[in-house]
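Data block below; observations after.
All protein chains but one are shown in place.
So that you can tell them apart, the chains are marked A and B in the order they are listed, and the count of residues begins at 1 in each.
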Amino acid sequence: MGSSLIAWIMRAIPFGTIIMYGALGEIVTEKSGNLNLGVPGIMYLGGFAGFASAYYYEKLATNPSAVVCVVIALLCALVASTLGGLIYAFLTITLRANQNVTGLALTTFGMGVANFFGVFVLNGASYTAAPLANKAFAAKLPFVSGLGVLGQVVFSYGFLAYAAIALAIALFWFLNRTRAGLNLRAVGENPATADAAGINVTRYKYLATCAGAAICGVGGLYYVLDYNQGIWATTGQIQALGWLAVALVIFTTWKPLNAIWGAYLFGTLYWLYQFLPSVLGITVSSAMTDLIQMLPYLVTIVVLVVVSLRKKKENQPPASLGIAYFREER
Amino acid sequence: MSGAAENTIKKEPLVRIVKRDGATFPQKVAVRVVAILLALVVDAIFIFGVTGLNPLGVYSVMWGGTFSNPTRFSWAMRDLATLLCIGIALAPAFKMRFWNIGAEGQVLMGGLVTALVMVYFGNSLPAPVLFATMLVASVAAGALWGFIPAWFKAHWNTNETLFTLMMNYVATSIVACMTNIMRGKASSLGTLNKATKAGWFPAIAGQRYTINIIVVIVLTFAVYAYLKYSKHGYEITVVGESENTARYAGINVRRVIIRTMLISGAICGICGFLIVAGKDQTISTTSAGGQGFTAIIVAWLAKFNTFYMALISFLLIFLSRGASEISSVYSLNEYATDIVTGIILFFILGSEFFINFRLIWRGKAPKLTKEGK
Partner (left out) sequence: MADTQIAIRLEKVTKTFGEVVANKDVSLEVRRGEILALLGENGSGKTTLMNMIAGIYYPDGGQIYLGGQAVDIRSPRDALALGIGMIHQHFKLVDVFTAAENIALSMDAAERFDLKRVRDKARAICEKYEFGLDLEQKVYEMSVSQKQTLEIVKVLYRGADILILDEPTAVLTPQETEKLFNVIRNMKADGKAVVIITHKLHEVLAISDRVAILRKGEYIDTVDTKTATEASLTEMMVGQKVELNIERPTPENTVRRLAIHNLSVTSEEGIKLLDNVSFEAFGGEILGIAGISGNGQKELLEAIAGLQPTERGSDVQFFAPGKGRAMELLGMSPRDIREAGVHLSFVPEDRLGMGLVGSMGMTGNMMLKSYGKGRTPILDQKAPRALAEEIREELGVVTPDLNTPVSRLSGGNVQKVLVGREIAASPIVLMTAYAVRGLDINTSYTIYHLLNEQKKKGVAVVYVGEDLDVLLALCDRILVLCGGKVNGILPGATATKEEVGLRMTQLQKEVQQ
């Protein structure tokens, strides 16, 4: 029982890490008033760009180094997902296109780009791997990961898992303690006010949307090169993860610190079907396991309802979420 | 003020944006045609960049994806029927400014109960009763999936965009669970009632998909008329425009929200019915195939007019059939479709800007005559 509990946690935390990146990125984006439903597409872009660059580096370099591999993969993932965010930003901020629809189109596009070029990388195989990159991204901490149960549960993940926590804390600090963070929140709450206060609304919206997309992209990268053991295969899995990240944003009520435990909770719920039976020593039919997988979404719905019921201002979405800003509006 | 000095040398901005007072119909058409042409150019560049093939040649192959032979055309019509059906379902909700992102789930639920009826009653009910049961069940299931978020929206103003999005995945889980139960020990569900064909739409005039197409044509007209000429449609417009005005007019806003989403969900349910009974003869978590999301874009771009939806759906289906044709002819992969479609959508979405706004370049401000008007 104990061992399956540990196995459960060790599955839940990496899973949570993927969507934590997605959710943190989307929080940054939504704080600027942009509801980007292109998260799945952006995660595809980031994941694929990271994988493809690492894969070709490993293949072409005579003596590939792990550090260079990590840097290249990260850089490519960031660039690709930022470009995805830039498309969305240009359409919704400059051209004031509808945000929901643009996001959905971006999801289609990002998925298409990743899988289309992915087929070239696969070159006929059903999957390809970037083992060196995987080793580098999934490398456990030396010494501490060997500290028995504690080492396993807390210290046995790749560095991006810890970076996600650090990022959540950094974002909390940024949003609540810095001028830029205050300005960003003002832009998402009331762009006309921010504008009148001399804040460059367009610049903040662009930066937040692109930075948010970049963070989402790291989620995709982590999925492919760490969680999925460095294997690329044509899959719809990233899309489901992307939507789960959007759900997590609601669950956190737009607060980065909540994303840490929220993500792990979602991970735990997601893997509940596999581990709970063995933890409890019962057997569950496979049909039931399918049903259990809806738990994270159900929890999100409950949170959504509770938030709308309690009407606490601090838990509401940014007030201008989804609305384009035009200064000369009358 | 340190900024003052540098400010004085600033010039008029290079380009300014001003609101347009409503573009004329020819202007709107022109903007959209230009957008689509530009998108095709970008797509051609993409295709050429990746394959090195002559884009014109590729486009003629694409054309063949829909028009090369009757079978292709019937496939295109089948896909068009599915996409358009969901678009039509979304129209009333969107017109009410209710962001129903949950079509995917509503379709799945409709399809699922259709499949359940086929499996469990397929051999015991006579065909007319069976079809009637399938229809009623699918309508009820879709409507229920529309009702749940609508009730919360109506009573507590719960964000419907996110609620309906989540409902998609709840539906997916339920479908996964039920197919698991239905298929017994086999690894996949396979075609339902393969031997008896119970609950399959019959081929009419030699075409398998005739019923699907007829149903969708009827719905296109019906929903258009419903929105434009019925009292319900009027109420939907008023609620969508301003809830305050609706209250002032004595419209029961809650009832309209719930009723409209019941209708929206029900039509999605019918779409599920059409998919299972008329197209796939099976059900899986991917039965809706992402069309629920594409249809959102269709409904939005068509500004809730079901006939424009037919046009836009046709354009998208034409592209996607064309892209899969390219993939097989040039041994590319089918994901080219998503890229080509995505680019077209970006351009059409972006083009809306030029309908709502006007650009004024530096020094080109319209001179106002002293006399005015």
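Everything below uses one rule, namely that a contact is a pair of C-beta atoms (placed from the backbone, for glycine too) under 8 Å apart; a residue touches a chain by one contact, two chains touch by 3 or more.
As the structure is a computational prediction, the values presented were derived from the model and not from experiment.
S.K.: With respect to the chain omitted from the figure, which of B:157, B:242 or B:328 is a touching residue?
M.R.: Touches the omitted chain: B:242.
S.K.: Need a quick check: the contact residues on subunit B for the chain that isn't drawn.
M.R.: So the residues of subunit B touching the unseen chain are 1-4, 7-8, 10-13, 16, 19-22, 229-235, 237-238, 241-242, 244-245, 247-252, 365-368, 370, 372.
S.K.: Go through subunit A and note every residue touching the omitted chain.
M.R.: 178-179, 182-183, 185-186, 189-190, 192-200, 313-314, 316, 319, 327-328, 330
The working rule: only the chains that are shown with their structure count from here on.
S.K.: In whole angstrom, what separates the CA-based centres of subunit A and subunit B?
M.R.: 26
S.K.: Flag every residue of subunit A that touches subunit B in the complex, lowest number first.
M.R.: Those residues of subunit A that touch subunit B are 35, 37, 87, 90-91, 94-98, 100-102, 104-113, 115-116, 118-119, 234, 236, 240, 243, 246-247, 250, 285-288, 290-294, 297-298, 300-301, 304-305, 308-309, 317, 322, 326, 328-329.
S.K.: Looking at the complex, which residues from subunit B come into contact with subunit A?
M.R.: 17-19, 99, 101, 152, 156-159, 161-163, 165-170, 172-174, 176-178, 180-181, 286, 290, 293-294, 296-297, 300-301, 332-333, 335-339, 341-343, 345-346, 349-350, 352-353, 356-357
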